[in-house]
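Removed: one protein chain of the complex. Kept in place: all other protein chains.
Take a look at subunit A:
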Amino acid sequence: MEAIILQILNGLDKGSAYALIALGLTLIFGTLGVVNFAHGALFMIGAFCAVTLQRLLGLSHQIVDETRKDFLGNPLKIDVPYMHEWFGPEIGQSIIEWSVPLAILFSIPIMAFIGIAMERGLVKHFYKRPHADQILVTFGLAIVLQEIIKYFYGANPIPTPAPPAFTGSFDFGALVGFDANTIIYPYWRLIYFSFSMIVIAGVFAFLQFTTFGMVVRAGMADRETVGLLGINIDKRFTIMFAIAACVAGLAGVMYAPINSPNYHMGMDFLVLSFVVVVVGGMGSLPGAVLAGFLLGIVESFASMTQILDIFPGINQIIIYLIAIIILLTRPRGLMGRKGVMEE
């Protein structure tokens, strides 16, 4: 029982990332009708926003300490972060340590700008082209973005720790009445899950309860009619693209402490996120979220040793297996609507 709860918890954080990325993908697909293969790269760029802010805050200058020696026997050069000088060592250090949460604010304008630039600069020209063209051009863009990040940040994962207050773990089992030390769960993963729930709720509320959201939903249902009513739907869809980019970026920022960001992390999530979208149903926002969590938890279960003993290697294929089964039994996915991608 403890093991099952542990794996559910464990699936939640991964599921959160899948759900956030799939949500953005579905937003873009539902509004603009574009299959955006560069969406994983946006997730990755989000994570690198956290890395960048961590580096910016940690900027330092060197002073030479003649009394101490470095490994070659030369006088030791010590890096003194500017933050320490400006705010004093203690406050300065906490600002540096809190770089990941701070990066949430830092990343929103960056991601929105990248989203708008992407849509206006490239994706716009592919609205009338077949899906295959869209996939190729966005996939190409993803590779370009990836290589740019690799050029500036290198090929290796960059440790981006959470603030010290959240680096530990807590005994979830003891809280809900199991034996101590049976269900240990890291704080940051719980925060990640809560954060993703807030973002998802925010996106749904925005679409449901604002005039802007209403117009966008109307545009998703019938773009032409909304246009005939004199509403500039293109502009609103551009903004939706930016919002989708922000959602992916925020998912990336907060994911940085869970796994050290590297330039390839977007691709790792992209393929799975597409499976999530397809399983959830193309164009269905609740479907994307549901399937995201579902597949995250299933993947986590499949990694249990008890299950691996029966089906070796099942954790590698389980998601695709489920995708096949769902597509065979429900070709439109769990919550897919009729008419999407079926002209």
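Convention: a residue touches a chain if its C-beta (ideal position, glycine included) is under 8 Å from a C-beta of that chain, and two chains touch if they have at least 3 such contacts; residues count from 1.
Here, contacts and distances are computed from a predicted model.
S.K.: Please identify the absent chain by the protein name in its UniProt record; candidates are "NADH-quinone oxidoreductase subunit H", "Receptor family ligand binding region", "Aldehyde dehydrogenase" or "Cytochrome c-type biogenesis protein CcmE".
M.R.: For the chain missing from the view, the UniProt record says "Receptor family ligand binding region".
S.K.: Given the contact definition stated above, which residue among A:29, A:188 or A:293 touches the chain not shown here?
M.R.: Hidden-chain contact among the options goes to A:188.
S.K.: One chain is left out of this view; which of A:75, A:88, A:140 or A:159 touches it in the full complex?
M.R.: Reading the full complex, the residue touching the unseen chain is A:159.
S.K.: Where does subunit A touch the missing chain, residue by residue?
M.R.: 2-3, 6-7, 10-11, 13-14, 70-72, 76, 150, 154-157, 159, 161, 167-169, 181-182, 184-186, 188-189, 258-260, 262, 264-265, 268, 299-300, 303-305, 308, 315-316
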